[in-house]
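Here the structure is laid out as structure tokens; the discussion comes afterwards.
Here the complex is missing one protein chain, while the rest keep their positions.
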Amino acid sequence: MTLTDATHQQNPGQTDTFDESEADTLREYCGVFGVFGFDDAAAITALGLHALQHRGQEAAGIVSFDQGRFHGERRLGLVGDHFSKESTIKRLPGSAAIGHVRYATTGETMLRNVQPLFAELNTGGFALAHNGNLTNAQALRRDLIKEGAIFQSTSDTETILHLVARSRKTALVDRFIEALRQIEGAYSLVCLTNKKLIGARDPLGIRPLVIGELDGKYILASESCALDIIGARFVRDVKNGEIVVISESGLESIEPFPPQAARPCIFEYIYFARPDSVVHGRPVYEVRKAMGRELAREQVIAADVVVPVPDSGVPAALGYSQQSGIPFELGIIRNHYVGRTFIQPTQSVREVGVRMKHSANRCVVEGKRVILIDDSIVRGTTSVKIVQMMRDAGATEVHFLISSPPITHPDYYGIDTPQKDKLLAATHSLEEMRAYIGCDSLAFLSVDGIYRSTGYPGRDNARPQFTDHCFTGDYPTSLTDLVEENRAQLSLLAEAS
Amino acid sequence: MTLTDATHQQNPGQTDTFDESEADTLREYCGVFGVFGFDDAAAITALGLHALQHRGQEAAGIVSFDQGRFHGERRLGLVGDHFSKESTIKRLPGSAAIGHVRYATTGETMLRNVQPLFAELNTGGFALAHNGNLTNAQALRRDLIKEGAIFQSTSDTETILHLVARSRKTALVDRFIEALRQIEGAYSLVCLTNKKLIGARDPLGIRPLVIGELDGKYILASESCALDIIGARFVRDVKNGEIVVISESGLESIEPFPPQAARPCIFEYIYFARPDSVVHGRPVYEVRKAMGRELAREQVIAADVVVPVPDSGVPAALGYSQQSGIPFELGIIRNHYVGRTFIQPTQSVREVGVRMKHSANRCVVEGKRVILIDDSIVRGTTSVKIVQMMRDAGATEVHFLISSPPITHPDYYGIDTPQKDKLLAATHSLEEMRAYIGCDSLAFLSVDGIYRSTGYPGRDNARPQFTDHCFTGDYPTSLTDLVEENRAQLSLLAEAS
Amino acid sequence: MTLTDATHQQNPGQTDTFDESEADTLREYCGVFGVFGFDDAAAITALGLHALQHRGQEAAGIVSFDQGRFHGERRLGLVGDHFSKESTIKRLPGSAAIGHVRYATTGETMLRNVQPLFAELNTGGFALAHNGNLTNAQALRRDLIKEGAIFQSTSDTETILHLVARSRKTALVDRFIEALRQIEGAYSLVCLTNKKLIGARDPLGIRPLVIGELDGKYILASESCALDIIGARFVRDVKNGEIVVISESGLESIEPFPPQAARPCIFEYIYFARPDSVVHGRPVYEVRKAMGRELAREQVIAADVVVPVPDSGVPAALGYSQQSGIPFELGIIRNHYVGRTFIQPTQSVREVGVRMKHSANRCVVEGKRVILIDDSIVRGTTSVKIVQMMRDAGATEVHFLISSPPITHPDYYGIDTPQKDKLLAATHSLEEMRAYIGCDSLAFLSVDGIYRSTGYPGRDNARPQFTDHCFTGDYPTSLTDLVEENRAQLSLLAEAS
Partner (left out) sequence: MTLTDATHQQNPGQTDTFDESEADTLREYCGVFGVFGFDDAAAITALGLHALQHRGQEAAGIVSFDQGRFHGERRLGLVGDHFSKESTIKRLPGSAAIGHVRYATTGETMLRNVQPLFAELNTGGFALAHNGNLTNAQALRRDLIKEGAIFQSTSDTETILHLVARSRKTALVDRFIEALRQIEGAYSLVCLTNKKLIGARDPLGIRPLVIGELDGKYILASESCALDIIGARFVRDVKNGEIVVISESGLESIEPFPPQAARPCIFEYIYFARPDSVVHGRPVYEVRKAMGRELAREQVIAADVVVPVPDSGVPAALGYSQQSGIPFELGIIRNHYVGRTFIQPTQSVREVGVRMKHSANRCVVEGKRVILIDDSIVRGTTSVKIVQMMRDAGATEVHFLISSPPITHPDYYGIDTPQKDKLLAATHSLEEMRAYIGCDSLAFLSVDGIYRSTGYPGRDNARPQFTDHCFTGDYPTSLTDLVEENRAQLSLLAEAS
């Protein structure tokens, strides 16, 4: 029994349905950012969030602390739409702040789900921003409600807040550690108290979090590109399982979990991170180009041009072109003014969908054998249209290459994937996929190929270096909520039979 | 340490400063309404709240239950601005609903304070709307936070929600009773669960709550005028200290407190209730006219016209006119398009303030001895201007009569009074008040006079029939938060000395 | 062929349908205001328009001149919603300004119809605000378009602007006079040039316009209540057919038309003007009370209470009560928070319509013979419900008295009346009206009675003192557009037959 509450949807227009090509992508839940000791903490946080905008476009929030009070602003929409205004920044005074950008999975676009979350504890205020997803949030939530906790949001992040509030420890950091020990799944957290800025990554380091420095003061951010925009220096990644506590005395590192090898999510390289970010020590742009080069080694094709699906396919296409010697050309032009689904005229005009966002550059494609390069295939609905668009523009052959392996398993760690039966590669053979998409040939980068692109000789199946379950089904943590849900459905089936 | 959060201020324009004459009135916190068993529960609730709009114009909210889910909408602004739209009502399906209109005391116009509040308990959803004010909310809140409760609002009402959530009883009604036993102060509550509509009044019945009936189904409302608008029949008041539980099996009455005489708040008759409401068995309009008649008996004045300060002074002025034989005339015209403070021109134009809302009707006043009748004096700032306005319009004498006794003590039960030192009658003698206001004579209705207006022979000082501390200083409940606050200040003073 | 242009509907919510009781009233098109020589001209104009808000609630506009440029702001909604903000007033600098409040007849709520209108002439800028309605605007418009004029609005007022622009005279005032000589109908105009504030009334002075003074500077306003709010002194009415030109050299009066007796519109006394205004030398409140007294002389009825339909029926009811000795009581309470039509619940709840705005005060009405007093009957739909409401509240008899004669003819001079066949009195006998409305008796004030209320011995049928065609069919000007339209329809009919 839950409360649907549309009260907080300030801009219902923001929730307009997106065109179906949009729905055929992977989406990251979030990006986080935090600063401590800067005079204009909120203004700096707004810039950082702007640089992380690609990690979540649905909503943004900032909480600041001014040595006396916490101040919060949360909004549906882009960072630039709300947090570029002086009036908003002025309502966020103080020298410490944390921020969050968010993409929601379902229709739950309510403002009360927008982070950072905040609670007034008996030790003082506590604000929290989370990138990732817990795999035992439902189980914990049920227990907490039984004990009288009142949840105000539907987000798994609020569970962490209640665990901290309930802890009987005295020191905030101890309460925080006690809370982390109860949760499972993926999390990069940034927290603000009246004394400290705290960062934490889950024991496997699934989602990214980096430490930056400017004028001797510390910054935490999901990606290094958020350090670049403010001219800060990249210091290092927060380690898997590490808690960093930033206060007036500097940065303290705590490692409350048993040592364990990291398994960062491979998808940051494939799709999520900005190409100019350095993730887990490797420049994203270089890794993506390497994927293209690996692809060129694995798939040798006679063709006239290499055409990327913009923008995410561009670096891999460049890598493929440089490795293969086949010229790189912009055969698809992206319209940067997209966002809304237009009314489809009923007549004559053939389905417009994909052309709202992409258009063929006929002069490049006409009469040519085209190698089309994209980063991944989710449902495949967009791929069908892009291949058709190439053919309509006169391509004589269309070879479709994907710079990552087939996605066969859904994610539970903060990536918005459709259910398994909606994943094209989970339900179709390679040839069936090719036929569905309508290309002359279709190929994916191998799992070892993608590991090679990151500098490893291949996947270490005994101790995989990355979280890669979407390709392999090898989920790195227990999935408590999923197991319970399956058990409940099974028992319903058993009763029914 | 608290979080200021402007996130939810959807209509910042709504928080414009009001002109000072506005600030010189008493304000009620709230009105509540609930229905059970009606096909269009939310549409009916919207109408009921509209009829209760005079009890709170700042915000409104409705929560409905459709046998499966709870649905909530809360908005800053008037009921008609938001809950008259089909789109909003459609988002509130179900056959049971509760609603709330609100006036906030301080600048806390945040949407998260707008009621009904809601919590998902392990027994199911629980929504709550409150008229009144608790006098031990801060003490309870402090304890609850110590135990790990996370508060989302600054309202005292959320305390009740946490007490219900924390109760270890099994049945919801038992949990509710356990919560009520811990709170003190004034409350008329309307609650909605997935099975029941619940109403409750505090042991003294300070704030009103009535039961209505339409087609055999029950309605709860702050005032009978909310029954009239939907054509429902007035059944009876909820008794002081009574809980009424309305479900499919009908209405059940529970009296969890030791029996006690009721002491309803006398101010409902003086100012708050709508004149067409019947409060505690007496028509408000008749009581107000009786106050005017009592005033005419107590104060015999030679004058030409009786002029009410509109709209609240009208019934008493009619009563005075009928008793005294002096003609009743509309010597002050009220502008119904008020609400905003206009920019004051810097020159020539004499202070506009009160003229935005009231203007003198010169043809009635010029050359006349005027008896001006108002319901009460709070700070007196408006009275000064209204008397001057009468003189500017040519009144030869202005006799200012108040149809209630002098307000000498602040309220802590849900009426927004200024602090004691801002109450004119608390710091000035009658003659000082007259001189400040600038009238030829000033008189108030006596305390016994106001009791006589309600049908009693006078105040029973041993067992006062009403809550009347604003006039007498006789607070009917303990004031835990106030006592603790005073103690804290005293100890600070002691340390300082 | 016209352009429907919704572009300018900033607040579509403002155009919500009103409930039918709203539609059963007369509405004035407009109010106008102008000042010259005040430092805060726009702030003063905003106050003046606020006092004139009862003359038009749909839209408001101000144009100011700051010795260099004209500045304009026009908005849908109330004056207080838009022109109370400092930001808006700051965009209207200068020491001269004119303003306008507007009520639109049809659905034409577009912003480009909102006045003041403005044109850049070769002699400089010219702004114009108009109260009234031209009866040959369509004919003039057709001619102007033939000559190449481009109209931007659908309002008749723009016609005047084009006539001024086209004039070949040199001086602006001469061009203005040339324009006035071509128009017919009712108009009170306020104009602003880079040197002058100009006021004008049509040759019969149908719509009101007054001159005020404050600190030696002049003000023009539709009603004297707009002078009171800024503390200005009433000087005199602008005379019928007079043009007043206010400049740095003072006030100049021009009378370009042949002398003629004035025939101001009687409806200002009955309904439109605010009760505290002095119109054509008579206090409106006194005239309305006199109507009640005349009614008491004409209609002697045995009854227990006199109940006004608030607010417009109040003065007449007071007059009736004082003349007849039957007590005046507030038997109907008006809800001041009205404006929107709420969703009507489908069941049980009897039709809510009129109860949104009015509710019966049962304690006054129950078991009583009621004299109900209203100012006029248009369609009669509201009257039916109000009478029924009295009966539902227990009235034993309901006698319905109207303080003006039956409305049998539509208006073409700026009052929004329905077409003739929708006017109850145009299509029903008195007894048919009584039966339709459902009262025990129905009576109207006589035509001579209404003239007596204004101080005349009766109507001078040879030279009627007022414009009163709604009661008499005696239209005081030619009706060119109407005649042409009828002719066109007749010729269509002739062709068809």
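All chains are identified by letter, namely A, B and C, in their written order; residue positions are counted from 1 within each chain.
Here, contacts are C-beta pairs under 8 Å (C-beta built on N, C-alpha and C of every residue); 3 or more make two chains touch, one makes a residue touch a chain.
Note that the structure is a prediction, hence the values are computed from the model and not measured.
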Visible contact partners (per top-of-document touch definition) of the missing chain: A, C
Hidden partner chain, touching residue among A:139, A:173 or A:356: A:356
Among A:30, A:46 or A:244, residue touching the chain not depicted: A:46
Touching residue (missing chain; options C:139, C:165 or C:443): C:165
Omitted-chain contact residue, chosen from A:67, A:122, A:253 or A:344: A:344
Absent-chain contact - pick from A:333, A:435 or A:488: A:333
Interface with the undisplayed chain - residues on subunit A: 16, 38-40, 43-44, 46-47, 50-51, 53-54, 57, 78-81, 83-86, 89, 214-215, 217, 225, 228-231, 274-276, 278, 283, 285-286, 311, 314-315, 318, 322, 327-330, 333, 335-350, 352, 355-356, 359-364
Missing-chain contacts mapped onto subunit C: 1-8, 10, 61, 63, 68-75, 91, 111-112, 114, 118-122, 124-125, 127, 142, 145-146, 148-152, 161-162, 165-167, 194
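Basically, only the chains that are shown with their structure count from here on.
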Overall pattern in which the protein chains touch one another (line/ring/star/complete/other): line
Centrality ranking, top chain (CA atoms only): B
Copies subunit A and subunit C - rotation angle from C-alpha fit, nearest 5 degrees: 180
Of all other chains, the one whose Cα centre sits farthest from subunit B: A
Mean-CA-position distance for subunit C and subunit B (Å): 37
Distance between chain centroids, defined by C-alpha means - subunit A, subunit C (Å): 61
Residue list for subunit A, restricted to those that touch at least two other chains: none
